[in-house]
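One protein chain omitted, others in place.
Moving on, here comes chain A:
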Amino acid sequence: MIEFNQNLKKPRTEEEIQKENQDKTQNLKIYYDYFFPFQQIFEWLSYGNLDFFHFREFSFLSSNIIRRFVSFENVTEFQRYVSMNIPQKIDYGAIYNYPPNKRNEITEFQPKKKELIFDIDITDYDDCRTCCSGTNICNKCWIFLVVAIKTLEYILRNQFAFRNILWVFSGRRGVHCWVCDKTVLDSSDSLRKNIVNFIFFENDEKKPLTPNQLEIYNEILEPYFKKVIETQELFEKPENWQKVLKFVKEEEIQKKIEKDFEQLPDSKSRYEYLQTMDYSKILPQIIFGVIYPRLDINVSKTMNHLLKSPFCIHPSTQQVCVPIDPQKCEDFDLKLVPQLNNLVDEFNEKGINSIPQSKFLNYYIKKLFIQDFLDKLK
């Protein structure tokens, strides 16, 4: 099990820390100058209309200071700013009715357009994870995020018919989703709220499943639940299955299942037992409770929320926030996510020639970002 928690390292001296920060900044500068895809980000954010770029809010974190409402007239300005300030984090906000850096010039400064964004964080699954907790994450708990991606993909593509969706690894313990269809960009906060409420599942819902929920259940949740049980060993021992059975609403039934579980020999038979007629109504309660995407809905409901840029470097893990292929998200390996150090080391060794053959350029930028996403926007 790989743990990405930085705090586990041995304490460092003042000098070492300073040195490390300097290194980090230097590495970051190289990254921004040679790796970060400014031009493609620009093409995305402008949607073929320069004003969209110009009126967009950028936000930067450097030396622990967040600067919001920065804006640029073109990509050169953006690039120059980043190269000079070497921010630890870049976030994008909404497209406003006026350039955000001049917002004081008008009285009614308002967001007008914004992608629909989702932020899913593995810590929200802590009550069901058996391998890690807190900010730690491993390939075993990644399965929760796989289900979340698959479910949202299904809802967004099949139910809402959205086509322009970008999935990004958040750099540490979650994933971000950007929905960029025109209908969404233009939608008011009230429509946004309705979309999000439609997607959000309330756990204490006593109502029967809606036809759309049933569809998701049959297509995604039920098939994936078996995998989750296996990977997380949820039906192996009592303290694990308690994490699951707590979603059974009637206390008596829950007690009974717990008892019967102890009598059964293995994980497989326990699952089959839940599939029997008696519990066919209970199973959806459990499955929705355990694996239905747990969204931070406030991020999605209003336009003025910020979200980290794809291809940023996560300040504490040094991992690149790379795009994720939703079709293949099961194969996404946390251990193989490009890291700032590795990219820069190779660059220092081989010079600029290291880039053309790199997976970073060919897979993450060319395939996932340009071919799968950007080209389809046009």
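Convention: a residue touches a chain if its C-beta (ideal position, glycine included) is under 8 Å from a C-beta of that chain, and two chains touch if they have at least 3 such contacts; residues count from 1.
By definition in this document, contacts and distances are computed from a predicted model.
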Per UniProt, the name of the complex member that is left out, chosen from "DNA primase large subunit", "TBC1 domain family member 15", "E3 ubiquitin-protein ligase RMA" or "Cytoplasmic tRNA 2-thiolation protein 1": "DNA primase large subunit"
Of A:183, A:275 or A:298, the residue in touch with the unshown chain: A:183
Residue in contact with the excluded chain [from A:18, A:158 or A:242]: A:158
Omitted-chain contact residue, chosen from A:22, A:110 or A:210: A:210
Missing-chain contacts mapped onto chain A: 158-162, 183, 187, 190-191, 193-195, 197-198, 210-215
